[in-house]
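Note that one protein chain of the assembly has been removed; the remaining protein chains are unaltered in position.
As written, the chains take the letters A, B, C and D, and residue 1 is the first residue of each chain.
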Amino acid sequence: MDILGLYHYWVFAVLLMTGFYAIVAKPNLIKKLIGLSLFQSAVFLCYITFGKLAGGTAPIVGKGAELFSSPLPQVLILTAIVVSISTTALGLALVLRIKEAYGSIEEDEIQEQDAP
Amino acid sequence: MLAPHLPMLQVVVPLLMAPFVVLLRPRGLAWAAATMASLMAFAIAIVLALSVVGDATLTYRVGGWMAPYGIELRVDAFGALLLLVITGASSMALLGGQRSLERALPPTREPYYFSAWLLALTGFVGIAVSADAFNIFVFMEVSSLASYVLIAGGPDRRALSAVFKYLIMGTVGATFYLVGIGLVYMMTGTLNLADMAGRIEAVADTRPMIVAAGFITVGLALKAAIFPLHIWLPNAYAYAPHVTTAFLAACATKVALYVLLRFDFLILQQHLSGHAFQFAGYLMPLAVLGILVGSGVAMFERDLKRLLAFSSVAQIGYMLLGASLVSVSGLHAAILHMFNHALAKGGLFLAVAAFAAVTSGWRLEQIGGIARTMPWTFAAFVVCGLSLIGVPGTAGFLSKWYLVTAALEHGALGIALVCVILLSSLMAVAYVWRMVESACFAPDFDAETDADSTPNRDFAAFSHLLPTILWIVALANLYFGLANALPLELAKSAARTLLGGLP
Amino acid sequence: MSTITLLFSIFLLTLLMITTMAIVRTRNLFVAVMLMGIASLLIAASFFLLDAADVALTEAAVGAGISTVLFLGALALTSERERSPSSLPLLSLGIVAIVALIVIYATFDQPPLGSPSAPVQAHLTPWYIESTRELIDIPNVVTAVLASFRGYDTLGEVIVVFTAGVGVLFLLGTGASASAAGAPLSEDNAGLRHYLIPRILGRLLIPFILLLGFYVQFHGEYSPGGGFQAGAIVAASIILYSLLEGEQRALLVIPQGVLLAMMVGGVLLYGAVGVAGLVLGGNFLDYSVLDSDPVKGQQWGILLIEIGIGITVAGVLISIFHAFASRGAA
Amino acid sequence: MNIAIDIASWVLLTLGGVNLLIGGIGVLRMPDFYTRMHAASLTDSMGAILVILGIMLQAGLSLATVKLGAILAFLLLTSPTAANALAVSALLAGMKPRTGDAVQRTNHEADA
Partner (left out) sequence: MSAEAAVLASLALPLLGAFLIALAGRISANIREAATMLTATGLALIVWSLVPLVMAGERPQVSVAEVLPGIELAFAVEPLGMLFAALASMLWIVNSLYSIGYMRGNDEANQTRFYVLFAVSLGTTIGVAFAANLFTLFLFYEALTLSTYPLVAHKGDQRSVASARVYLVVLLSTSIVLFLPAIIWTYMAAGSGEFTLGGVLAGKLEGAGVGLLLLLFVFGIGKAAVMPVHLWLPAAMVAPTPVSALLHAVAVVKAGVFAITKVVIYIFGVQHLLDAFVADLLVAAAAFTIIAASIVALRQENLKRLLAYSTVAQLSYVVMAIALLTPLAGIGAAAHIVAHAFGKITLFFAAGAIYTAARKTELHELRGIGRRMPVTMSAFTIGALSMIGIPPTGGFISKWYILAGAYQADNMLALLTIIASTLLNAAYLLPIIYMAWFAHDETFEARAHGEAPWPAVLALTLTAALTLGFFVFHSAVLALARQLLPGF
């Protein structure tokens, strides 16, 4: 059971949870969005690690190399990256509107203003 | 000529209309185009539903590639029923909501709103039709982003903070789902649902599979607002524009529940030993808690829309309860309740949209005397309320009937479940009647005295389209209460396919 | 995977972990955004080491480039410092630790990194590589899978970008409406106009960046690249131009109407290619019917939809930037 | 013959590495903004040149060398400009460079 082989997945786990912690614990809305994008980029790392083949090269045929890493996870992650950036862009637009409406982007201050 | 391409056209029609709608600047044109697209999608859904009756399933290979390699669409009974719910809710909400939307949105931003509406419709329909795990994730993101935009459209500033919370929890849920299918992909090597089901047996070590099942269930529970993870739902539905809530309340959470059931029953339960017991063990207490807490809070809620939102949490608990019985009759009840609840809740929120045109707000004391000023709308509101409670003769009653019969098959546990169901339908009677009573007998509420409400008693703004739509929904509630061959048949064959494994 | 590159990637990933911890801990949001740029670069590097060239390019262009610009744009309009401390840190730390342990617990049964026996390598990959050479005959398998085999995913994903664009324009209003379109070009305050050196150099560099963008766009079949990366690079160059020359002039170069047309046009182009496949007798998004020779048809299809993606992504990212920038000016 | 090239490239690479290291330490040690800027720009210019030349020697006459040349040209153009823009905006933002007399004056003010 070579530790080195699984190291990538442990980094994935740590990254996932750092992002998740930022989302859960940090009241600042922008810090939450940063945590969210970290959370998603951890998943990208996990997918790409699936696709890696020992001794393989990037799946571009024709350069003489025979062993290729799997292209499928890479395609999925191309899509996921753009999904992540779209969500971040929308989140930031919301943060701007919240800043204009409430004058603050700290979650607890917003809740105070909302409490009836 | 188009028949074989119908599953694809179901998604392509709203998808290609959405960008087109953004360009339609003149007022009202965007709404017309969106409604036309939604009605076309509804027509396709009906044709699909009719062609699927009798355990047939339609498959479609996108791009012409074979199943596990390319992406495949699959419409079975369960999918067809959900398609009917989604497109129906969207068409009714759009048809009825023009006037109320015109008041809620600034004219320059109307095309964007309707484009987002069509994108949400595309997302939901895309999920219902797709048979590829990652494809479901992509369309789940499309529908989520679009519904954030729809909810944030309203004049109320509290909608913004509610949508932000929904965005965070929704994205976390979707990413959990992504991690789940990632682990399953790693162990089975495929993304196609049918292929995945076939290959799970061969997987020797079950640890990643159990963790994957955990991630998928938690992720989809977040999206489906199942009990402990439903915190985003009440605010998001309460402060959104009324028409958005009418649309999303009827189908947003059901789509996530649909994916959860398909994943769990078709793939995980068939091949992971003991998973059926795990699924029932974890989700049944959550369902029961969801029912009791949802109805309980709804009984004491002052804000009309938050009250209905909490009742949605309870109704989702019903569906989950039916599903967690892990029997054909249980599933049958859950799926049927998806259909009936969409009818009832969609009608109620449309009625709230009609009331809001005249009343100054939607707290209970603000809708006093509405029964006299708008008798027809109020009557439809009562009919939909009765269907929510499950009074016989309405659609809600049938799903309650099947749920109780399904529960009774489980002996002592069944009796307890029946008591929960009956207790919560009593609570439903309580909160529906609180609304009806304050609407009928509370003294006429004059807006001047209430500080923060905005008096907008402009009768002129009140179009006659909304009451007619409302009555169509109310009559549908009654019709499907007495003669509901189509949804019944679809739900039954859906339950059989889910438990019988992939055909 | 030779041990040296494995060690190097482990070094990179450890660095990454430290950077993310730093991001979460700092109270100054500006520092956090900068660190995010670094983290995204580290991830792009480790992607490259894991043989994912396309993804590395995208992560660099989109992750490091565009998202940093967006975050800075948002920070400019809100506060740079995080005021209140984290709420109930210990409880959330506990939950997070538990979930992390669960994930690590799951990793023990997983096939180790790069093992050839893993199902991922055995099941679909050989077919994709084989049929790309035979049916589509382009070197970059990733572009083939992205555009043709799983073209429907990519269509969905272009729709996600389009939704984000519609959403941001809906929430923040279009750039043009906010700043008075007709106002005379005020020379003094726009951009870094009185910074001589950056403007000169910018004027020199922007054409080359655009050239690189188009290269990546049209060379996607042969080397890593494609619609998304190209769109991001083109958007980066336009954003650089508007930073240097001021937002009004950038709007003059690409007015709001054109941006909207780009957003809508790209998606409709993609949809049109799909529908063309439908009309010509194949299934939706089946490119082999586009031309007499199916292989040529596939190549045509891929080329066209890559252009569609490029246009949409560029249009969306630039209009999002304008929406953020105009919010500041208004 | 290629041993000589290898040795040359190794020398260049190690020199470049050392340069980068010095730059890094410089950023940490320097007291205020402008001095740190100076240390950072050191790595950008000298360090980059040495490292890339070393790699070009390794790659020999091939397309990669041309690409490396383009990267080198790009780096040489952009990093000084970035440093300049950073410095000018810092000055505009009102950050005072810590000149010699400034040190006494701040002490003086502190006493006053």
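Basically, contacts are C-beta pairs under 8 Å (C-beta built on N, C-alpha and C of every residue); 3 or more make two chains touch, one makes a residue touch a chain.
Remember, it's a predicted structure, so these values are computed and weren't measured experimentally.
Chemist: Just to confirm, in the complete assembly, which displayed chains does the hidden chain contact?
Modeler: Per the contact definition above, the missing chain touches B.
Chemist: Looking beyond the chains shown, say which of B:67, B:200 or B:488 touches the absent one.
Modeler: B:488
Chemist: Out of B:159, B:386 or B:466, which touches the unshown chain?
Modeler: Going through B:159, B:386 or B:466 one by one, B:386 is the residue touching the chain not shown.
Chemist: Please pick, from B:2, B:413 or B:426, the residue that touches the omitted chain in the full complex.
Modeler: Reading the full complex, the residue touching the unseen chain is B:426.
Chemist: Among B:23, B:404 or B:486, which one is in touch with the chain left out?
Modeler: From the options B:23, B:404 or B:486, the contact with the absent chain belongs to B:404.
Chemist: List every residue of subunit B that touches the chain not included in the displayed model.
Modeler: 386, 390-393, 398, 401, 404-405, 408, 418, 422-423, 425-426, 429, 433, 437, 440-441, 481-484, 488
Here, only the chains that are shown with their structure count from here on.
Chemist: Select the chain at the greatest separation from subunit A, using centres from the mean of Cα atoms.
Modeler: Farthest chain from subunit A, going by C-alpha centroids: D.
Chemist: How many angstrom lie between the CA centroids of subunit B and subunit C, rounded to a whole number?
Modeler: 32
Chemist: Just give me the whole-number Å value for how far the CA centre of subunit A lies from that of subunit B.
Modeler: About 28 Å separates the centre of subunit A from that of subunit B.
Chemist: Could you list which residues of subunit A touch at least two other chains?
Modeler: Answer for subunit A, listing residues that touch two or more other chains: 16, 20, 50, 72-73, 76, 79, 83, 86-87, 90, 94-95, 97.
Chemist: Quick one: which residues in subunit D touch 2 or more of the other chains?
Modeler: none
Chemist: Chain touch graph shape: choose line, ring, star, complete or other and state it.
Modeler: The chain contacts form none of line, ring, star or complete graph.
Chemist: For each chain, which other chains does it touch, given as pairs?
Modeler: Listed in label order, the chain pairs in contact are A-B, A-C, B-C, C-D.
Chemist: What does subunit B use to touch subunit A in their complex?
Modeler: Residues in contact with subunit A: 134, 138, 141, 145, 148-149, 152, 157-158, 160-161, 163-164, 167-168, 171-172, 175, 178-179, 182, 185-186, 191.
Chemist: Using the touch rule from the top, collect the residues of subunit D that touch subunit C in their complex.
Modeler: Of all residues in subunit D, those touching subunit C are 74, 77-78, 81, 84-85, 88-89.
Chemist: In the complex formed with subunit C, which residues of subunit A make contact?
Modeler: Residues 1-2, 4-22, 24-28, 30-31, 33-35, 37-38, 41, 44-45, 48-63, 68-79, 81-83, 85-90, 92-97, 99, 104-109 of subunit A touch subunit C in their complex.
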